[in-house]
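Supplied in structure tokens, the structure appears directly below.
Of the protein chains in this complex, all but one are displayed in their positions.
Up next is subunit A:
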């Protein structure tokens, strides 16, 4: 008859079948995100090994539902078998260069879910500000936040983010970047940063974390003890990028230490000395770690299960770096071509799309060590007024 809708039998239920239990857990690097979607007459079935796959399948299902010009909702007969190529698909937000209110982070997590991202890399503190409210060291945000009353993430905020993310199958990996990028830590932790010298006298300015004091390692242990319990993911991102040696070189006590340790003039050795002790601390806390590529480049001794985050385009081209990292046996994450804060005119999404993370010379075992990548939205020129249209 003429008035019969062109569509088949009305569908009333999407059945979701999950093989493995585990609704209350947190997603991890090993989580299974595969799913099957089967849409046919009278039957809508979404099946997945784990709940994380069900989330991915629901997103896909929601994208399949269309609406015709009469307003009728419909869906085509479909068969989908889906799983991610890479298990680590992340997004970095920087809440130190500019504070991002909770709603901006939550909105970002929603859009991440629309795009099947599964890691929120929270670059939470850095030089300009320290918004993380620590219960072990409350002075850090009291002295280091842009405004300690308003521009902070309370413990409750952090839990909100972690749970909101979990419900979308998104891991939250916090980054407390050291020993560089730590100026905002100084006011709340006197004695932590290296005092820079002008000749024989302190100049009044500070540099990276002071690697020669025992108090430093005591502080770091206590802080990361807290961070390890607050953030449930197995991995922490420890930073380790862009350590400026000028301040260390200017400090006579550090120079003396260098001599004592036989490091000569190679401050990379001092940096690695710090990093190695930090990594041991983190390991003893039962966490794994991700580090920026400098840690690897500068020859620090890291655990075999370290993940190296490749972000630089020079001096070594990033694909070459990916080859080097994986050849040395470490797992790698790629971000270098995906610094979305570097805006330019026109359809720059194409350049990001064309990147092939595995386009480097290496044996299959190496390629397997590339676990994924991250799009980064550094915050120098980004706050809540422009985050969303800049990122998506």
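One rule holds in what follows: a contact is a pair of C-beta atoms (placed from the backbone, for glycine too) under 8 Å apart; a residue touches a chain by one contact, two chains touch by 3 or more; residues count from 1.
Operating definition for what follows: contacts and distances are computed from a predicted model.
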Name of the absent chain as recorded in UniProt (options "Decaprenyl-diphosphate synthase subunit 2", "pyruvate dehydrogenase (acetyl-transferring)", "Beta-hexosaminidase subunit beta" or "60S ribosomal protein L27"): "Beta-hexosaminidase subunit beta"
Contacting the left-out chain in the complete assembly, out of A:31, A:95, A:108 or A:184: A:184
Option from A:128, A:240 or A:372 whose C-beta touches the chain left out: A:128
Contacts of subunit A with the absent chain, listed as residue ranges: 127-128, 146-147, 183-184, 341-347, 380-381, 385-386, 388-390
